[in-house]
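Apart from one protein chain that is not included, each protein chain of the complex appears where it belongs.
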């Protein structure tokens, strides 16, 4: 009975058309060209590498896409248990009519050819969006993205700011900032002006969010005096990446706080994605170097949350151990919204635990259920499907059965989490 | 089948009459006068505020109770998913015959009037206790409570000591201590004498526990020399709240350790409620300023637990991430008892996880299943009902189904956790 109930609820919430509030889609090449774009996703290369595949196997220069797929297929067997592999099979079935249980050395080539033919269709991205029930996706645009050449109602810009906060010591980043903003950055004041110019550009071009990912030890603080920032920035300008840790920290803090000020001024939600340690495994596959750390607390964001009461902060946490703190903050702070299930927490067991706690304790208007984090459009369907199945399970077991809700009420809650909140929080749709 | 099993076990354990081992009930006004006392509970004001309600909406001076309820009802819709809202509906149904699915702008007034009429009955508190199956509730008495004017068999005093441990730098607190103890506090010795006088007063008046809530960074330590404490106390006496952090810490440690010594001498269990950060959100609603932090360990209590082997410490943790440490300590230390599901961990998903681990690993005699933490009697029923449903689920799924226990044995375990252990640990009932 519970299985049928889950299925009925799933069917209902699966009919909701979606706005995907966080992806890494390139709007100029939103979908895959071959299976190499699918199997090259860092989840597969990471897992294959962890299972024994040498990095060079897929990263040697000049490997043909088909050859790359052939190589990766040889490493799939050890991954068949993972939820990431589940996405692969589901998208192969849904988009390319794949009918076998597994992708193997024996059947991959047919799949490769079939899918390549389908992907070659000029309206393939549209077909994928339609089949996935997705109206629009948020992008992750670097700060100097021209934001041109795509339909901004479907591909919604989002100002990603990691480089500004953490990499301003790199001369190349500073040069890009000066070029993008047409401001000569020499002190705190001009740095602020330059960042403001980016907000002008992004909001003028339909941006609906500003975003940053942050390491566990980051602790936002009100900036020091302008004189101190000026001195720190001068050190960065002269010493580049060899600038002192103190000067780099000081500028990071200033830039982060300035971003929050502009988010307030421009009424842009500021996505905080908290918990990533970069380059923990520097010799891993491409995009497979980063891990996370459970030793932090949202208490580190106390001053920020108390200061920027007008900024909405959709917050993602990388460690599931931080979910209860996130829940409590969203229940207390008007400006905190829970946001999806990020990366290492984006698998069924963690989603199930984390989403259940949110659904029980955070106002229903303050929860962004899910985002795909996809690099290619094809992944949104299986990832959202995974989430929706878990959501249906929670709604069935914890709301209809345990708390005796009506099915109808449970479905309405699901719809709100999936779609309505995205529209309201990000003023889109 | 599993559903029916759960229901049968629930019915059995639901028939157990209870002693509620931790509440904030005012014994001189134990139940509500109007729905404003119910909807004014900080869970609702916090959640409504987090969902967008300005603080002033319900905290402007002189708001009529009915007007306050009218305003809060307007903010209930975003909270309908929360377990706190579930308590509200359940108590409205159980106590006031409410029959609709939701409390809305259209039906609240009838509920307000009906309930106000019922609450006006002189024996309303007794009716509530009877309907809730509650024989007695523990109070949270400030150290200078006269403990008079109520039936101490029903309202059991508990010496709450937060002000002594953390606020002795406030002149008003010191004055109250001197008045309550009739001791002139000038040094470590007289401070100790004053605290001893409180234990005299409380135990003479039926107190069955001493309690304190503690921040994550608190680490109890054997007191420094009397001379050092004398100096620290002198600084507090002269500088008040502007006393140095070191002096304040030194006195806090001394007071805490002294409380444990008296708990030992007077054979009073010492409830430790660990993990709260106060005033994280200072502009929130009344009682809605505090949060918590996962960055601590019960290892911080090592010296305390090893020293006071004769004191029973019922321990509550605010972060569910600390539950496994609590479980392990209760399985190892004779003086550690697991105590209820506190505040941000008092919701179904966390209770389910935390209680299941305790039931599988902590001796059954050393678990206090639940306390309501209620400010008004009406809340004990729906909160305990929530707990008992989860307990029935765990007993059904993990004990009867997974571990093949008999239903009868499972029910006996439930009863022990719910009632017998409260009696034995606190020598009451």
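The chains carry the letters A and B, assigned in the order they are written, with residues numbered from 1 in each.
Just so it is clear, a residue touches a chain if its C-beta (ideal position, glycine included) is under 8 Å from a C-beta of that chain, and two chains touch if they have at least 3 such contacts.
Predicted model, so just to flag it, every value in this text is computed and none were measured.
Asker: Please identify which residue in A:16, A:219, A:291 or A:428 touches the non-displayed chain.
Answerer: Per the contact definition at the top, the residue touching the missing chain is A:291.
Asker: Who touches the missing chain here, A:17, A:83, A:205 or A:307?
Answerer: Of these options, the touching residue for the absent chain is A:83.
Asker: Out of A:173, A:347 or A:428, point to the residue that touches the absent chain in the complete complex.
Answerer: Counting the whole complex, the residue in contact with the absent chain is A:347.
Asker: Tell me which residue among B:29, B:60, B:227 or B:299 touches the hidden chain in the full complex.
Answerer: Per the contact definition at the top, the residue touching the missing chain is B:299.
Asker: Give the residue, chosen from B:113, B:241, B:360 or B:423, that touches the chain omitted from the document.
Answerer: Answering carefully, the residue with contact to the hidden chain is B:360.
Asker: Looking at B:60, B:175, B:227 or B:332, which makes contact with the chain not pictured?
Answerer: For the chain that is not drawn, the touching residue is B:332.
Asker: Please output the residues of chain B touching the missing chain, sorted low to high.
Answerer: So the residues of chain B touching the unseen chain are 294-299, 302, 305-306, 309, 321-322, 324-325, 327-334, 336, 353, 356-357, 359-366, 398-399, 401-403, 406, 409, 413.
Asker: In terms of residues, what is the contact footprint of the unshown chain on chain A?
Answerer: Missing-chain contacts on chain A: residues 3, 46-47, 49-52, 78-84, 86, 101, 277, 280-284, 288, 291-295, 319-321, 344-345, 347-350, 353, 389, 393.
Everything that follows uses one rule, which is that only the chains that are shown with their structure count from here on.
Asker: Just the number, please: Cα centre separation of chain A and chain B in whole Å.
Answerer: The computed centroid separation for chain A versus chain B comes out at 39 Å.
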